[in-house]
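Left out: one protein chain. Kept in place: all the others.
Labels A and B are assigned to the chains in the order they are written; within every chain, residues are numbered from 1.
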Amino acid sequence: MNLIKKEILTTDLTTWTIGPYHGSLPAPMRLRLSLDGEIITDCDVETGFLHRGLEKACEFQSWRAAVAYADHLDPECAVFGELVLCLAVEQLAEIEVPARAKCIRVILSELSRISSHLSYMVRMARAVGSETIIHYLLRDRERILDLFELLTGARFSINFLRFGGVQADVTDGFIERVLEVCELIRIRMKEYNDLFTFNFGFVKRTSRVAPISKDLVSFCGVTGPNARASGVSFDVRKKFPYSGYDRLDFETPLGQGEGGVLGDVHDRFLIRLREITQSMEILKQLLDVVPSGEYVNRKLAKDSVVPPGEAYSRIESSRGLLGCHVVSDGGPSPSRVQFRSPTLANLLAIPQIVRGIRIEDLPVVLASLDLGIAEADR
Amino acid sequence: MMNSDNSWIVAWSDSLGFPEAMPQWIYAAAALICTFCFVIVPCGALMSYFERKLAADLQARVGPNRAGPAGILQPIADLLKLLQKESRTEWNWKENIWLSVHTMALYSTLAVLPLGSMAVLVNTEMSVFLPFWAALVLALGTMLLGLGQNSVPGWFGGIRVAAQTLAGSFPALISLLCTGVRSGSFRWSSLAESQGFSPWDWTLLANPFQMIAFSVFVMSGLVLLAIPPLDGGLSMSDIHGGVASHLYGRRLSLFQFGRFYGFFFWSVITVVLFLGAWDLPVSLVNSLKSMGAHQLLALSELLWLLVKTFALMLLIIWIAKVNSRSRVDQITDFVWRVLSPFSLAALVGSSLWAGWRAF
Partner (left out) sequence: MKKSIFSAVGLYVRDVLLGAWSITGSCMTAFPYLLRWGDLRKEVTEGYPDPISSKTADDLPTRSRGLLFNDIDRCTGCGECEKVCPSRCIKIKDEPGADPSKLWVSVFDIDFSRCIFCGLCVEVCQPGSLAHTRQYEGAAYQVSDLVASFGRGTVTDEHRSKWAILRKMSESDEASP
């Protein structure tokens, strides 16, 4: 009798292993969940399924080809990986970058930021099961990819940045088309908001879910939009300006806790929306006065070597602080290239924030963190 | 129990030349099979095509365009593809049993499906409530199917479907009573007779409480049968479609068609209860009857009913495609906190309205 009772009444924790490929995961990784009913009590994150040995591979390449590798750091927004490596090498070799090249670099970064945030919204929409908006967002991101193709010749891995500038000058009509796309996205923004952002169901799904506290932000080293959603005002573009961001007038939006709790999924989503608007303002400021001049440092000899030493550079990628540490021994190839990816910090935060949420919210929370697993695994 | 007056049998058997003496159950069985093959299956194929095209139009896409003109043969192509697929797992007796229970429960509602004044097989005071029995057995079947699958998505899918169904049946039943209050009977025929062809004669527009009852009935049906957007139990993003995640090929097509059929029968019932059933203009009905064209009458009634059903289904699909999916605890919350009080208010209101009209 006692035995039967025990068998019926024990409510053990269920273990559920998801991954490496699963619909609720935005990227290949493995989660070991302990479930109490449908409530997650514990979570263990295992990554490394997309490890390509990218940092090591850079050591066997010429300096020039290392940029092509950095380009593959994060396939979704290739320009950030290139930019951070170029900045580090330019700092090390003391290469001057012409103003026009800086401007083109910032245009590319901001376009990448918009396109990355649009794909972020796609992943959020997929997680909450809202089908229609996915197609609208992807359609508009396509316009930005078209711009990349027009300027650089490739849509994703653009490999356009060079030490001391960029590969080529802007083509005719590029600037007009960028403005056109900005205007288009500004019009569409209202549509996205009506259809998605202020949709009752979406707000219900996202508000008060899995907030990241300020303590957790500093504990895990979360940066970028996720940290700003929690009210931590840290933006590399403001704190350590690079490529002429100091001459631009823009504000970094902060989370305001509209969903009920500061730093919840809803805040993290809204901060991306506001950053898209912000990026478009930056683009408009830039495109008003594109400085004339060379697009690449011509004084740089074709086969100049990088002097021995080391340098560290950091930029604000669409996911947060992206850093690059370069060590040179004066040889034809780098002796060490190391990246600091923002996604790794976000991954560290996952076990802390998913405790107590329901498994139906898991895809939403994972999507809301904007995990670029490619740059975390490298 | 069969219908006591045999007018529907006589009308059909006379014209088709069946011998009078055949037992009634043969007619009933033939009617069920004919309904399934010539109404439900074509409707399912058409509806899946319409759904894809509607979704494509909403999402700035083209939609199916390869199989046949404008992709009209896409459902057939899909079916052939699913039939070719092999099962991934070995033979699982539990799955087979629960899938058959599930399917039998579902298609038992065919007997009470009202598809026109001459196509009502079971016409008793209780016939409106019979689909509920089937929906509950269906939920039980789905739950056991999920539990028998030995996988976490299956368990969660099954339990969620059961939770949703339990929650959804209360407001559905209460709002159903509102229509009975107006018509005075739960016979399909009297429900249809109490309404008319013009929208002003529909139960929906009879009084504001019926409108509330209508929206509650539709939404609780979505919850009851786990139809998008209120399909937490079969959510695609976290549990890969729940119960459906481990079904393959033929079983998957059986399961998916069952889900369509659930949606379809709920829409048919909604149309019969609230949206003027199969009522055609009185003059047209009279002239057809005087001409003796009973089959033409039955056919046009069926078509008119299906047009309204499809419109309702497409409206729901539109809402489902545009809005986000709800979480299962939010769904049950919504049912108990919003739908249930509103359905009770609708019942009280429509009763008072009917009482006031009676005086």
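The criterion applied here is as follows: a residue touches a chain if its C-beta (ideal position, glycine included) is under 8 Å from a C-beta of that chain, and two chains touch if they have at least 3 such contacts.
All values reported here derive from a predicted model rather than from experimental measurement.
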| item | value |
| --- | --- |
| Candidates B:N65, B:T124, B:Q256 or B:S300 - the one touching the absent chain | B:N65 |
| From A:D36, A:D194 or A:E251, residue that would touch the chain that is not displayed | A:D194 |
| Chain not shown, touching residues in subunit A | 61-62, 64-66, 68-69, 71-72, 132, 139, 142, 149-154, 157, 159, 167-168, 171, 184, 187-188, 191, 194-196, 198-201 |
| Touch list for subunit B against the chain that is not drawn | 54, 56-62, 65, 318-319, 321-323, 338, 342 |
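To be clear about the criterion, only the chains that are shown with their structure count from here on.
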| item | value |
| --- | --- |
| Geometric centre distance via CA averages, subunit B-subunit A, whole Å | 46 |
| Residue numbers on subunit A that touch subunit B, as the complex places them | 14, 16, 22-24, 38, 125-132, 134-136, 139, 195-196, 199, 201-202, 204-205, 358-363 |
| Residue ranges of subunit B in contact with subunit A within the complex | 55, 58-61, 152, 156, 228-229, 232, 235-240, 321-330 |
